[in-house]
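Here the complex is missing one protein chain, while the rest keep their positions.
The block that comes next holds chain A.
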Amino acid sequence: MAEEERAVGEGEGLRGAWREAEHLLPLDEVVRKEVWEGSIPIRVELARQDVSTFEAPMPFYVQAPRMGYFPLVLGQAKAYFQNYVPAVCCNDREMWLEHKGNALKWHLPTGVLFDLHAHGEDLPWHLTLHFSGVETKGLLPYEGDVSLRRHFRQTLKQATSLRYGSCKRVNNLSVAQMEQLWSSLQENKFESFTSVNSELLKLSTPGPSGLTEIKRLPLRIYLPHLPSPIQQPFTPFKDDGHLTTLHDVLLQILPGLFETTRLSFAKTQEEEGEDAGDDQRPTVLVQGISPPLQTPVLWLCQQLAGADTFLYICVIPKSKDQEVFAS
């Protein structure tokens, strides 16, 4: 009996959630294309200690797509700099990028690295390319293209496992489709990318029961000073039939940072986005955008996810919080 009641309750929750989700689930190709086209101008300088010639080379400029990964755009930079570094060093294994003393992780999307480390900085983004000293930087070993490809596929499978409870959808992609997904990322071709990517995001049944296909929201939260992302399971909607919002997620994972914003958050809504004078609030970035915290995470997962279908959320605490964190 009690179980029956619970099932009825869940059904109501689902119907409520469906009313909110119905218009958020279809992939919005206009938004998705806009997000895909995001890119960052970058100025790459060769690290002084790696210069083996009398004169240091001029910096190298490149426009890096947000959705891509650094190694995909660094090939040209490597070719350009290779005449200036000792020949033994000039290989993929030794190559790493630095920003203000931090080694940048090659396995994170370029846009995530920028939001995390350089939000609000002047463009182009100034980076230093190194060809020595990688062993002490705590980066994952990089053996060339194959490392990145492997990482991408494994992350894609993990996101899909979270989302649907299994990674069957990735396994069901043909070799050609997987190849297409990867090459569209390499060549920055949206149409080619989205035709395969949408296979992984579209629900197979229409109506409320389709919503139950999504078990967990694949999301990762990054803070500049944490060595690993925070990844916890969240359902797309809550028991009360409302969709899980960005605020729900952040409040649960980082209560100390987001409880204080509750008041100002409500105020901001009233004041139509006017800054409520709360300069303590951490900056929350998804694809370089600060979404309103009441945005349903489901919508963000459908429209603003990375190429590996994980939603990357960067939280940049204000300097005062950072001190609290560090202690």
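Just so we're on the same page, contacts are C-beta pairs under 8 Å (C-beta built on N, C-alpha and C of every residue); 3 or more make two chains touch, one makes a residue touch a chain; residues count from 1.
We take it that contacts and distances are computed from a predicted model.
The chain that is not shown carries the UniProt protein name "Ubiquitin-like protein ATG12", picked from "Ubiquitin-like protein ATG12", "LSM complex subunit LSM5", "Gpi16 subunit GPI transamidase component" or "Phosphatidylinositol N-acetylglucosaminyltransferase subunit C". Of the candidate positions A:167, A:201 or A:284, contact with the unshown chain belongs to A:167. Checked against the full complex, the one of A:39, A:186 or A:231 touching the unshown chain is A:231.
Within the entire complex, the positions of chain A that touch the omitted partner chain are 105, 107, 140, 150-151, 153-155, 157-158, 161-162, 166-167, 216, 223, 226-233, 253-257, 259-260, 280, 317, 320-321, 324-325, 327.
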